[in-house]
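Excluded from the complex is one protein chain; the other protein chains are retained at their positions.
When the chains are written out, they are named A and B in that same order, and each has its own residue count from 1.
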Amino acid sequence: MSNSDPTEGLLPCVALARLVDHHCHGLIGTDLDRPAFEALLTEADAVSPLGTSLFDSLIGLAVRRWCAPVLDLPPLAEPDDYLARRAELGAVEVNRRFLRTTGTDTYLVDEGFRAAELTSPGELGTLAGARTERIVRLETVAEDLARAGVSAAGFAEEFRTELEKRAAGAVGCKSIAAYRVGLDLAGERPAEDEVRAAAGDWLATGTPRLANPVLHRFLIWAGIDLRLPVQFHVGYGDSDVDLHRCDPLLLTDLLRATAPTGVPILLLHNYPYHRHAGYLAQVFPHVFFDLSLCVHNVGFRADAVIAEAVELAPFGKFLFATDAFGLAEFYHLGTLLFRRGLSRFLSTGIDAGELSTTDAARITALVTAANARRAYTLD
Amino acid sequence: MSNSDPTEGLLPCVALARLVDHHCHGLIGTDLDRPAFEALLTEADAVSPLGTSLFDSLIGLAVRRWCAPVLDLPPLAEPDDYLARRAELGAVEVNRRFLRTTGTDTYLVDEGFRAAELTSPGELGTLAGARTERIVRLETVAEDLARAGVSAAGFAEEFRTELEKRAAGAVGCKSIAAYRVGLDLAGERPAEDEVRAAAGDWLATGTPRLANPVLHRFLIWAGIDLRLPVQFHVGYGDSDVDLHRCDPLLLTDLLRATAPTGVPILLLHNYPYHRHAGYLAQVFPHVFFDLSLCVHNVGFRADAVIAEAVELAPFGKFLFATDAFGLAEFYHLGTLLFRRGLSRFLSTGIDAGELSTTDAARITALVTAANARRAYTLD
Partner (left out) sequence: MSNSDPTEGLLPCVALARLVDHHCHGLIGTDLDRPAFEALLTEADAVSPLGTSLFDSLIGLAVRRWCAPVLDLPPLAEPDDYLARRAELGAVEVNRRFLRTTGTDTYLVDEGFRAAELTSPGELGTLAGARTERIVRLETVAEDLARAGVSAAGFAEEFRTELEKRAAGAVGCKSIAAYRVGLDLAGERPAEDEVRAAAGDWLATGTPRLANPVLHRFLIWAGIDLRLPVQFHVGYGDSDVDLHRCDPLLLTDLLRATAPTGVPILLLHNYPYHRHAGYLAQVFPHVFFDLSLCVHNVGFRADAVIAEAVELAPFGKFLFATDAFGLAEFYHLGTLLFRRGLSRFLSTGIDAGELSTTDAARITALVTAANARRAYTLD
């Protein structure tokens, strides 16, 4: 049916662009019942009985509208019909179908979160028929050392060695300081004795979970020393986050301190602070940003959010990503809603005479792939 | 005249929906001259001679556009003509006319602010021909005890007793901590000795005005213990507010601490932090929110603000309200601008194939009444 072609009416340069998805996760390989499926539609821990169904939200509508046709159902199929068809096809086939719709050439996969439940980067690449590259989660490396019994005195050196080992073949690293202590981090590289003292405090807690501003900074600088582009979780995330501590502007000191290194910093998600991220991408030479997670969450409002994001940011600093996690639907939604939003933004400008189709093609090439290739030196 | 029908062109499900107005106030029952009327159009203490007339603002235009026809004047009648006609009809008739336009079945009335100047919940119900329910303002109960000479040692117990008494027959309570100390409140329930010490500090000030973070928290937890849904003033309000201390994200600790109780928390107004509130409504099971006051203040921009509010929030967590105060015009404007904004949001989605008319009807039913009925257990 004609209204299930998500690229209908889009600028050809956007519809046909091959993508680099610079921030994403593995998929759940097993079948899901309705509560499990709905729980993945929200960043809450679970669906609230006080709030009715997650299908009554923009992300829920987007699943019914745009994912149902990929499973041979009419657009806006009812939730139960959707889940029945999903079960009938089986998770493997469902994942394969959605991944094959995306037009993505290269996936940079964050392998550090709930890895045991999800497909590995290699499995994802096979399913998608695409290249995958790894992003090393800094805190995971540190926490593995804690589990292995590292001493406070030995931590700094062992971390550097271990990170170098794990980063071999990886294209970047990621900090989740936002989840643990917020983004209000001092800029300067912590001294070795500060790191030792902080490691002592941390290891004395008896749990490997790292939440110490000095250590998060140490990890970030260790990544920079290896010239690994550093991703930061920023903004919208699950209810573990104190969102007001995740404003990317809180990173200003650290961005100022790291600018001279020339190592790219990539601010992920950013909503509702995406205008702040756009500002940082303009004024700091090494800062890039995306909307990722936000795009599929806000469904048909993605157009509006994308337009806000690029008000100040040079197009050479804004990146496509899905931040898809668990559900293959998010790969499909994240790419199609991004294509639609970008295309409408550019078409609006073309129709008003504010840019040419040649300009639109060049901007599209930057945002969909070239910026990521340049930031991560993928070629 | 045809262009004075505010429901023209709206989705029938929205135009005809019977409303629960879960946050509103009484009306001024006396006639108003132009300075008094204009002063009620702004959250400032008075109209500034530096700023010309409040009629030159979006709320002022909305009054002329949408309220004039209810008083038998053409749309966009001049301010002086409007006020002359208002005086001619008299406050009682004016209030009656505006209240009868709203299509509201049930009003939840905040009775704690400037009660002596305003119609009581009962009077409002009679004027409107509708059910009214009471919301108890927590700080008013406490301050009445201070006026009656409560001791620091006796405060906690007497407050609990008095709140239970006053809450009999009420459907919820409200905290105005935002106005007094801001929303950056610790989450955990304060210990009895902390409450006693804080009450001592407060009573020693010699004024009943409560502004003490420990006591605001105590009041809130007392409401939760009675399983009363708790409303919070959030965001935009008068110049007493330090607006940067009223970001709803500052409530994160308290929301995390109260989530296990299952007692609903309702975030009021929220502008300009409405996207933040939508996020909280997604990630916390017991959080609901509205735009209320903001809707009539931003006039024909209400569409844009409503669309932003629901980007992340499940529709099961977003509530209609007017926060009408003093002027009956606000009941009229708050309802019609909300209906228009909601209808346009849904129509945009329907026209783009993003949802069906059945979906729109279900979402409308949630937002206009069912969410409030469920949160306050009104049935």
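In the analysis below, a residue touches a chain if its C-beta (ideal position, glycine included) is under 8 Å from a C-beta of that chain, and two chains touch if they have at least 3 such contacts.
As the structure is a computational prediction, the values presented were derived from the model and not from experiment.
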Sole contact to the chain not displayed, among B:T140, B:N212 or B:N297: B:N297
Of A:Y279, A:F300 or A:F330, the residue in touch with the unshown chain: A:Y279
Residue of A:L89, A:A197, A:A211 or A:L355 touching the missing chain in the full complex: A:L355
Hidden-chain contact residue, picked from the options A:T52, A:N212, A:Q231 or A:T252: A:T252
Residue among B:A46, B:A168 or B:A352 that touches the chain left out of view: B:A46
Of A:V214, A:V310 or A:A369, the residue in touch with the unshown chain: A:V310
Where the unshown chain meets subunit A, residue by residue: 247, 249-250, 252-253, 256, 262, 264, 275-276, 279, 281-286, 288, 307-308, 310-317, 348-349, 352-356, 359, 362-363, 366, 374-375
Subunit B residues that touch the omitted chain in the full complex: 3, 42-46, 48-54, 56-58, 60-62, 65, 75-76, 236, 238-239, 242-244, 271-272, 297-301, 304-305
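Going forward, only the chains that are shown with their structure count from here on.
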Interchain centroid distance [CA atoms averaged], subunit A/subunit B, Å: 36
